[in-house]
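Right, one structure below, let's go through it.
Note that this is a trimmed complex: some chains were dropped, and none of the rest were shifted.
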């Protein structure tokens, strides 16, 4: 009952453009990005978005390429809600929310070709670099998609590739070159509440409203990935509006937090 | 080599840009199910069946306010060139989730508190568009089961191939170097989009055009869904 009241209250406030933490509907919470949080990873980054906290880490090894892209490196992403992050999280096989989170981050990187996968090919059809992108959620206060996308991007920029000798033995102690990049891409998730659109929702807000669209945009303003979630629906006009919001926010974030680009 | 797939607005299989593949739907194909449908969308083949509303098991999953929806999406092992091993895979988990969310607000779940509605979608032959074929089948299966809904959910993908905005891509078209694929599910009656995914690299303008094209596709599909349900009804009462 109280839960219901709280939800109704949040929805009514949003309809009046008011949020619990005095933010505007299109305003993000304070964002801090800290790189290099686990020295054993090739790259890592901790993102705090308000109270939401996630860590992304990259490990690399050698593998066979996929049959349909013999000259490209391989990306494997996963997301895990650590049980310490929230009382409702449990150890075990990843649930559907974790699976979706990992896959949306993965497609955002893959489809925007953030990493130049052709440069990760060592011997065509035989040996390529495999990039493991693992995301762990440390504290869940909403908007895990965007926090995870930011952490993944920062970890990619933090990464240094290990070196290999003639026998393709990997030396993790000698990491030299950065990962080859072509662009930067970030997901922005916009939620819908009545006819209002709102970004960077908290866990409380996500209890009250649940229809969202995540749009990943790259440096040139193009969209590389979209994913609608939640039970409700959107009109075409709303979708276009959301794409524009995502483009604008991504541009702001790249300018503020990701200066360096291609190499 | 790099000959074009699409010439003067005509696609490799003879379709126009805004034309869907041949679509066959048959309602009521699984005898023991409460509702079911078989869909052939081009060469993609799907069976879907619905069980429910029924008791929830295990009981602690019950929701006292509405029915819970349990959706499964599965490719049978020989539906694809490289045999699909039976069991858990992340792609299927994700598709089941977005399909479930696409249907959730369309079904009047509140009418069946403490109940479960199970939807199973099985891909028999997988070419392009398995998820849109699956949702299209599930929607007919739900109607066949007599589950009250705000309307039929129809589903199709649109995208870009060699610069053209096209409806309902084939596998060959999906492999074009500039291809974008954007599957949508829609409450065709209202135009409300309840599923949307997209992979590729497109401008906001292109996205708008592509989404608009799915509107046309979903309306075409809804008619065929309706016809299949009427055929089933007529057969039953004949």
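Lettered A and B in written order, each chain numbered from 1.
The rule is short, and it goes like this: contacts are C-beta pairs under 8 Å (C-beta built on N, C-alpha and C of every residue); 3 or more make two chains touch, one makes a residue touch a chain.
Please read these numbers as outputs of a predicted model, since none were measured by experiment.
Participant: Would you state the complete complex's composition as copy numbers of each displayed chain label?
Facilitator: When all copies are included, the complex reads A x3, B x3.
Here, only the chains that are shown with their structure count from here on.
Participant: Could you please state the distance in Å, as a whole number, between where the Cα atoms of chain A are centred and where those of chain B are centred?
Facilitator: 27
Participant: What residues of chain B sit close enough to touch chain A in their complex?
Facilitator: Residue list for chain B touching chain A: 82, 88, 90-91, 93-94, 96-98, 101, 104-105, 182, 187, 191-204, 207-208, 211-212, 215.
Participant: Flag every residue of chain A that touches chain B in the complex, lowest number first.
Facilitator: Listed in rising order, the residues are 67, 93-94, 96-97, 99-100, 102-103, 107, 111-113, 213, 218, 221-236, 239-240, 243-244, 247.
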